[in-house]
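One chain of protein is taken out of this complex; the other chains stay put.
Moving on, here comes chain A:
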Amino acid sequence: MTISNQENILEVRNLCTSFFTDEGEVKAVDGVDFSIEKGKTIGIVGESGSGKSITSLSIMRLVQEPAGKVVDGEIVFKGENLLTKTKKEMRDIRGNKISMIFQEPMTSLNPTLTCGEQIAESLRIHQKLNRKEARVKAIEMLKLVGIPSPEKRVKQYPFELSGGMRQRVMIAIALACNPELLIADEPTTALDVTIQAQILELIKKLQEELGTSLMIITHDLGVVAEMCDRVAVMYCGKVVEYADVKTIFTDPKHPYTIGLLNSVPRHDLKVEGELSVIKGSVPSPFELPSGCRFVTRCPHAREICHRELPALETKEDGNQVRCWIHTDQWEKQAEAVSTHE
């Protein structure tokens, strides 16, 4: 579906990642397509369990086997399919070409090593720097991510730092080898609101300075608005809407995206009454509806939605949406069933 583009640093095509449990197969990611242009930012948005974190782990080839497995698809990074790489080749890419920032800065750092040693780690692995050189570079990195008195911090252990500081250290680790793609898995979820803004600003600033492409996984639409160029909205392992950030906020197509936007408090609009919610909850991965995945919660659901899964249709402007409403089928349905919405 995505047209191969020289400018794309990463293209994910029909990615399917499943977990095999005693109760059966769980398709955590089910046919996901998206691409990231060089130097641009993509946001992956969705509720818990929508498969956004698994998508990122699949790209890094870090899905825990044998329970989980990438069963189909292609992950093309700079023209090469990562899924055909050997373990050794993958290790050379991780932390070097593609880096990742994790959600929880409190637990993502090794408590027994100093911050300096942890930043130095990737430099020593990938750039084969010696202890001294790596340390100098680690101090440089700490300075880059805006940590005051880096010479002192480099010797400190993670427990001596605050959450925001730790996330800065995580960013320093991720960017130490100047990767071409940075995956940030909910980088600000665990932080205070004031710190969140600082961290996002820092990521944005460094992205501009270093020319890194960025993939942000989040459930926070505020983060998306601030950071992203394109957005993929995920629901139950499938992309339901894939569009540029402006369209997502001004002209959302999928009822789920609309629901998400309506459930965000807005200070610029005076809305009377309560904040709207998307009714119901995410269906169990073992009992997915046979048609559209969102059918159980969709206010517009019709018969066809229950019966058939809509395809991800590309519109004239290049944006994509997976909903019957935006197809010819919908009108026919409307004629057939003489009821009004």
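One rule holds for everything that comes next: a contact is a pair of C-beta atoms (placed from the backbone, for glycine too) under 8 Å apart; a residue touches a chain by one contact, two chains touch by 3 or more; residues count from 1.
Keep in mind that, in the parts below, contacts and distances are computed from a predicted model.
Per the UniProt record, the chain missing from the shown structure is "ABC transporter permease subunit", taken from the list "Diguanylate cyclase", "MoxR-like ATPase", "NAD(P)H-dependent oxidoreductase subunit E" or "ABC transporter permease subunit".
Here one chain is not drawn; of A:15, A:93 or A:139, the residue touching it is A:93. Checked against the full complex, the one of A:81, A:107, A:130 or A:178 touching the unshown chain is A:107.
Think of the hidden chain as still there; on chain A it touches residues 60, 62, 66, 90-96, 99-100, 102-104, 107-113, 121-122, 125-126, 160, 170, 173.
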